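What you see is the complex with one protein chain gone and the rest in place.
Right, chain A next:
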Amino acid sequence: MEKQFEEFKLQLEESGGVREKIRSVVTEIEASNRMLSSCLLSVHQSLPLSGVLEKANGHIETVKGLYVQLAEILKDCPGEFYRYHGDWRSETQTVVSLIAFLHWLETGALLMHAEAEKKLGLGSSDFGLDIEDYLTGLCFMSNEFPRYVVNRVTAGDYDCPRKVLTFLTDLHTAFRMLNLRNDFLRKKFDGMKYDLRRVEEVYYDVKIRGLASDGSAQGQANATGDQLTLP
């Protein structure tokens, strides 16, 4: 009996050590996320977008470096990705929401799973971006839009609500293709419809006052790139 428990003790101490290493990196990821988040928040204040994006991309590089470190730690415990996954799960969901929002600002399109992995330097080894984390991150991103459209309209960008509405509607439709379980992701997805409704309201307000440019066809055509040329 004693011998076996002695072995367990060693094994568990080892995995505890791994966990400690992971946690210290995750703390840094959290800090970088906060920097990135704070940087992205300035889009609500209509600062020049190109400057914001440049700074934000710098922070993403930092986060990427940290994820590479995590992947390096996990290399020593093959097949145990999901043993430790909970330790960086919520940070990963946050970072996905931030880089997906940033990606939309840059391109007007959705950040795909493979693109997200690439941005975070993941996917080459066993260490990947969990699909559910990615999807949860997208739900978090959606929460950012109501505030964004309100502030854009206040700043005089009357075309923004329509673009956001198209994007969020598409995203919501896409999410409805998923058979979700009764879990966290499901709850977050259920919240997305409130974002959608809020954006619809803003769009409606702008539209009935004749402020929105009447160009749904033109709007789709320049879905990419026009974010950068905003006043």
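By definition in this document, contacts are C-beta pairs under 8 Å (C-beta built on N, C-alpha and C of every residue); 3 or more make two chains touch, one makes a residue touch a chain; residues count from 1.
Everything that follows uses one rule, which is that contacts and distances are computed from a predicted model.
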| item | value |
| --- | --- |
| Absent chain [UniProt protein name; select from "Acyl-CoA N-acyltransferase", "Translin-associated protein X isoform X1", "GATOR complex protein NPRL3" or "GPI-anchor transamidase"] | "Translin-associated protein X isoform X1" |
| Contacting the left-out chain in the complete assembly, out of A:L12, A:L41 or A:L211 | A:L12 |
| Contact with the hidden chain (one of A:L41, A:I131 or A:L211) | A:I131 |
| On chain A, residues whose C-beta touches the chain left out of the figure | 1-2, 4-5, 8-9, 11-13, 15-16, 19, 79-83, 85, 108-110, 112-113, 131-132, 134-135, 166-167, 170-171, 173-175, 177-181, 220, 223 |
